[in-house]
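First the structure, in the form of structure tokens, and then the observations on it.
Left out: one protein chain. Kept in place: all the others.
As written, the chain order gives the labels A, B and C, with residue 1 at the start of each chain.
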Amino acid sequence: MNEIIDVLDRGYVRLTNVMGSDLSIVNSARVSYDKESTELSDKDERLIKFLAREGHTSPFRHATLQFEMYAPLMVARQHWKYIVGSDHTMDAWNESSRRYITEEPAFYVPDPDEWRSAPENSKQGSGVPVEIKTGFDMTVELAEYIKVGEKLYNEAMAQGICAEQARLFLPAYGLYVRYYWTASLQSVAHFLNQRLSHDSQAEIQAFAQAVKTLVDPHFPVSIAELIKPKGA
Amino acid sequence: MNEIIDVLDRGYVRLTNVMGSDLSIVNSARVSYDKESTELSDKDERLIKFLAREGHTSPFRHATLQFEMYAPLMVARQHWKYIVGSDHTMDAWNESSRRYITEEPAFYVPDPDEWRSAPENSKQGSGVPVEIKTGFDMTVELAEYIKVGEKLYNEAMAQGICAEQARLFLPAYGLYVRYYWTASLQSVAHFLNQRLSHDSQAEIQAFAQAVKTLVDPHFPVSIAELIKPKGA
Amino acid sequence: MNEIIDVLDRGYVRLTNVMGSDLSIVNSARVSYDKESTELSDKDERLIKFLAREGHTSPFRHATLQFEMYAPLMVARQHWKYIVGSDHTMDAWNESSRRYITEEPAFYVPDPDEWRSAPENSKQGSGVPVEIKTGFDMTVELAEYIKVGEKLYNEAMAQGICAEQARLFLPAYGLYVRYYWTASLQSVAHFLNQRLSHDSQAEIQAFAQAVKTLVDPHFPVSIAELIKPKGA
Partner (left out) sequence: MNEIIDVLDRGYVRLTNVMGSDLSIVNSARVSYDKESTELSDKDERLIKFLAREGHTSPFRHATLQFEMYAPLMVARQHWKYIVGSDHTMDAWNESSRRYITEEPAFYVPDPDEWRSAPENSKQGSGVPVEIKTGFDMTVELAEYIKVGEKLYNEAMAQGICAEQARLFLPAYGLYVRYYWTASLQSVAHFLNQRLSHDSQAEIQAFAQAVKTLVDPHFPVSIAELIKPKGA
């Protein structure tokens, strides 16, 4: 399976594997009644709607998905904060590390028109885009600051400093990391409801949207019922 | 997918779905190094052996399996005690219930040669088979006692008692229940190591053996490395 | 700590240990803002209400409780089905087993006025009490049937059958089991919302009510906000 969607300047989401379908969810729920469907009927669709509406979510834990994500560290951190902060622990996670890797670091640098202003009435989140001239300055300054950091990082290693300390020179929030995430459909749905909501950071909204687009064709009925993000 | 193995007098294990392979486990582990295999090489096999030997088990959590089990309640209880007592929480479980179902109850009744003696030097477990004459008596008496219980159960319901109380008349340890179990390969391996061990109850060993037989062809290298039951 | 409440004819719930308070929950939530309270203010109470209302439940996972339960097996099974079926996996569970114990079995036998009728318009649950005469018959018949089962169980063991098979003679749904349950306040609240609801079996509602009574004085504000069972 190799369904992939590009996100931000260098990131992506890839759906690497899926177990289950709307039909398998119905069958997992019906064990209570010792019935098994082989094709999704109208009655089955109504059952999925009932389960989603009433919060009988355990059948959605019998379907699982695996993703490969390539995202800035600040996005990866918001992603795992959701996992460790939620109860949806049916998740596995394996991630690249700057303690080992020797490949070139890659960084997220917003384009001039992608910088956002502080919101007017809130301590968090962001508002409208800033003026393009300010955005242009930011993009140039960030690219320059990263370049200096990379130079210092490489010089430190050239002088024999271990990679695990040399990385202190990297402006790491924008550093791309690569990870595999395996989760139940219930956990994916919960993640989407949180991270597609309008008060979520725009960068992780973009990754959540890619996840949703990849999952949709595999569980069309369930996704339509389970995903109701706030303000989206 | 419809791979099924009969267990005991009326039970079975069915493998309903699988996600992943030995190869996908290797790739989940290699995210740290940004390499992906497309075919399982000798080097990949050595990596699986290394991961299993050193207890780096997280890659084995990226593969998942779903089973349908039909087992006596005493087996189902030992199964879920393993789950709730272990940390391998990447499990989902949906089970039939005698609060609703109106299908006929079915019971596990050991054959005359299947009754086991109390062990000589232990407070738990079982020893050699009892004499066939004793076993014959047991089978007859148990079948008779169940018949009386079913009769009382049906009479209670005929007199208007709710099913959730009428079931108090059933000798429930032998009552067959049906459930779906979804778990990571790591959790399945841990279950097998516990329940295939020689001091596990014979009835659940039989179900564990069926699970192993179904899983083996899907993850031959991993299963060979991960399954080392005590005394088996 | 030894706060205990009797439930049904022989059962009980004992609160054996608690970690945290309404105040510690507030402080766990405020780590985001680097503030710590030492006494629960009106503002802190409003924060708890906000967290509960908006579903920001992670702070409630930092408080934990341990209970000892003594309940009929059918109640214990509904209890753990909630755990394995929910995502609230921050739970530990240790239970007595009839594979080892040699103490006398004890059984739940409803009093004559405690037998309930099947509901009129539902496949599950129960309705009004049955007539007292029917209830009287049921109590006598169940007590008698249990007595026969215990006799067969003891005879089987006297003939050398292992305890793990001899128990097949016990009408196990009513058999009392003893277990320790450790859970976060969030998990306890979720359990209470499910098991205090009007469509939950009366016997487990009684245990849930005892749990609530024991927890209330330790987390008065949180419990008031978190517990909203359906139809209760």
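FYI, a residue touches a chain if its C-beta (ideal position, glycine included) is under 8 Å from a C-beta of that chain, and two chains touch if they have at least 3 such contacts.
Since this is a predicted model, take the numbers as computed values, not measurements.
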item: Omitted-chain contact residue, chosen from A:Leu15, A:Ala29, A:Ile48 or A:Leu73; value: A:Leu73
item: Which residue of C:Gln78, C:Gln165 or C:Ser184 touches the chain not shown here; value: C:Ser184
item: Per the touch definition above, residue among A:Ile5, A:Leu40, A:Ala106 or A:Met138 touching the missing chain; value: A:Met138
item: Residues of chain C in contact with the chain not shown; value: 16-20, 24, 27-29, 31-34, 58-59, 61-62, 64, 66, 68, 89-97, 100-101, 103, 178-180, 182, 184
item: Chain A residues touching the omitted chain (full complex); value: 73-74, 77, 80-81, 83-85, 89, 91-95, 97-100, 102, 108-110, 115-119, 123-127, 130, 134, 137-138, 141-142, 145, 148-149, 152, 156-157, 159-165, 167-174, 201
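Throughout what follows, only the chains that are shown with their structure count from here on.
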item: Homomeric contact chain A-chain B: same or different residue positions, threshold half; value: same
item: Distance from the mean Cα position of chain C to that of chain B, given in whole angstrom; value: 25
item: Multi-partner residues of chain A (each touching 2 or more other chains); value: 58, 61, 89-90
